[in-house]
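One structure is given here, and the rest of the page talks about it.
Every protein chain except one is present and positioned as in the full complex.
As written, the chains take the letters A and B, and residue 1 is the first residue of each chain.
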Amino acid sequence: MKTNPGRFFEDYRLGEVIVHAVPRTLSGGERALYHALYPARHALYSSDEFARGCGLAAAPMDDLIAFHTVFGKTVPDISLNAVANLGYAEGRWRHPVWPGDTLRSQSEVIGLKENSNGKSGVVYVRTRGLNQTGEVVLDYVRWVMVRKRNLDLPAPAPVVPELKKSVAPGDLIVPEGLDFSNYDFALAGEGHRWGDYALGEKIDHVDGVTVEEAEHMLATRLWQNTAKVHFDATNREDGRRLIYGGHVISLARALSFNGLANAQLIVALNAGAHANPCFSGDTVRAWSEVLDKAETAAPGVGAIRLRLVAVKQGGAEFALKGADGKYLPEVLLDLDYWALMPL
Amino acid sequence: MKTNPGRFFEDYRLGEVIVHAVPRTLSGGERALYHALYPARHALYSSDEFARGCGLAAAPMDDLIAFHTVFGKTVPDISLNAVANLGYAEGRWRHPVWPGDTLRSQSEVIGLKENSNGKSGVVYVRTRGLNQTGEVVLDYVRWVMVRKRNLDLPAPAPVVPELKKSVAPGDLIVPEGLDFSNYDFALAGEGHRWGDYALGEKIDHVDGVTVEEAEHMLATRLWQNTAKVHFDATNREDGRRLIYGGHVISLARALSFNGLANAQLIVALNAGAHANPCFSGDTVRAWSEVLDKAETAAPGVGAIRLRLVAVKQGGAEFALKGADGKYLPEVLLDLDYWALMPL
Partner (left out) sequence: MKTNPGRFFEDYRLGEVIVHAVPRTLSGGERALYHALYPARHALYSSDEFARGCGLAAAPMDDLIAFHTVFGKTVPDISLNAVANLGYAEGRWRHPVWPGDTLRSQSEVIGLKENSNGKSGVVYVRTRGLNQTGEVVLDYVRWVMVRKRNLDLPAPAPVVPELKKSVAPGDLIVPEGLDFSNYDFALAGEGHRWGDYALGEKIDHVDGVTVEEAEHMLATRLWQNTAKVHFDATNREDGRRLIYGGHVISLARALSFNGLANAQLIVALNAGAHANPCFSGDTVRAWSEVLDKAETAAPGVGAIRLRLVAVKQGGAEFALKGADGKYLPEVLLDLDYWALMPL
């Protein structure tokens, strides 16, 4: 057979490094599409001039363009037969991605644990995105539940990696040259700065976006993510196409501009859960909670740790979990990340 | 509260200059999307080679890309709480916008007039779009009806600016270097030139485009226009998303290629009315009327003043107004602009 059947649980070996296919050169075209697909307005990613005023050579590609591009390449090898995308940890953006850069991805298998039912198992990978010079621009740990093909095979020795609950402030990487000393708050669209956000503060981002099939498919294809369930209406019994979880991440992040316009750069992904599936016709909203704050060595640059929650229509304000500790059905995403913000 | 509630009528002061947020660098990506979103075919904006044959360094960005980009930035400050977009006047394109340019916007409040009901008022602004060197690339006057938040506040002294009915031919700005002496009519797609159009002549542009939700949302987001009513199906009681009026302008302008392919550059916006709302599923058509003609100092370059009318399915030929002087329900747009055309 010449087509890719995807890997099953028994196909992964601890320590192996999987080179993912189809490197990708990014340009202003991907940036323009990102602005068309998401209500993205963070000034640093929108304007070369604004970025220069912050000490960068030009506007980098949105951090989530880098994430989606790196992630998309892993799908044929990691999640084609995945039953569930279970979590993220230890994600760090290490170098900005510029128009013209070519990204490729590779993943190391760092954990394997068969489920007690013997029908599936959890695969842990550390994925690295590299640019054309071999620099790691982004890495993160992700774990997925994958089916076994041959149920008779014995379970491998279980290995579950120890993962940090969140990236420590001292491990955050600030892009070289970043300087918020002369930050233009008027052009950024928001007067509130790092000192104005209090631990535990919650912000309702107000706006909502009703999602169409064409939009999430354009986005998901753009990242060369090939999972059938996003594109093929005959794949699920209910005839619905499941929206790529990353599409919801980008929607929520873009909506968070309204209240967090100065949370300019995403530098770490601490954790993330796709709490419930999102479908065409859903109206996505978002809220954030300030989880932590830290200083950095860069001039004028503070770090803020945020919980970003995406919900769909019908959710109560700041909806998250029920009395049973489980996510409410209207919650789509619970993401924990670090961003950089002017002091 | 950290989110933007938008301004209300009492928040505007005569003479104040509002700096709009989120500057934007444009590239070939925005141009490609413009071609995908609208049936745009004017050769000067499609081909670097054709533009060089007309004395320009390369193909500029479509004039309406400049307009939408500048306009979109004003929405959070001017029209987030607007009840209606009442009119445009004195619009002039002053410099071409090239790929790589970064645009920002600012608006001066030039008029304020509370309505007799005491619940809302009309705000007049002159908006300027500037590039990275500080040149004004475009300016125009727009007036909107905005709600009052505090109905108890007294009305300001009414000031209504005197606005020209149309930009005088002598005030039109022809891009530096433009020369239609060697214009290639075959490659432009139309043999008719300036002399072939008669005052009062009406042209039915024949083609129609049925609009989808995904398309108008992609477009409106691309211009970073954040008005909720375009994106959130839960915002209106009828569950419909209102299509951004500028989307209809671009559709109609692109459709006008069929009959006005040589009306290459838009240089002035004299007036404009969004006569009726447009919704997904509407099939948009367009017709034009020649309102005026003028010569310019540039070689081979004439100016033509056009009424561009967009209608939806079910309209009679050249539908505009009823016996009562009001726009017919199938009329979406009535736009009055100057374009440049080869002699």
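Note that in this section contacts are C-beta pairs under 8 Å (C-beta built on N, C-alpha and C of every residue); 3 or more make two chains touch, one makes a residue touch a chain.
Everything quoted here is computed from the prediction, not taken from an experiment.
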Tell me which residue among B:D11, B:E108, B:D207 or B:E289 touches the hidden chain in the full complex. B:D207
Contact residue for the chain not shown (choose from B:S46, B:N270 or B:T296): B:S46
From the listed residues A:R104, A:H274, A:K293 or A:R307, report the one that touches the chain absent from this view. A:R104
I'm checking contacts with the chain that's been left out. Which of B:L56, B:V75 or B:A188 qualifies? B:A188
Of the residues A:P76, A:G189 or A:G272, which one touches the chain left out of the display? A:P76
For review purposes, identify every residue of subunit B that touches the missing chain, sorted by number. 27-33, 35-41, 43, 46-50, 59, 99, 186-190, 192, 196, 203-210, 212-215, 218, 258-261, 281, 283, 313
Chain not shown, touching residues in subunit A: 2-4, 19, 21-25, 27-30, 32-33, 76, 99-100, 102, 104, 132, 212-215, 217-219, 221-222, 224, 226, 228, 231-235, 241
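FYI, only the chains that are shown with their structure count from here on.
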Enter the angle, 0 to 180° in steps of 5, of the rotation superposing CA atoms of subunit A on those of subunit B. 120
Return the distance between the CA-based centres of subunit A and subunit B, expressed in whole Å. 36
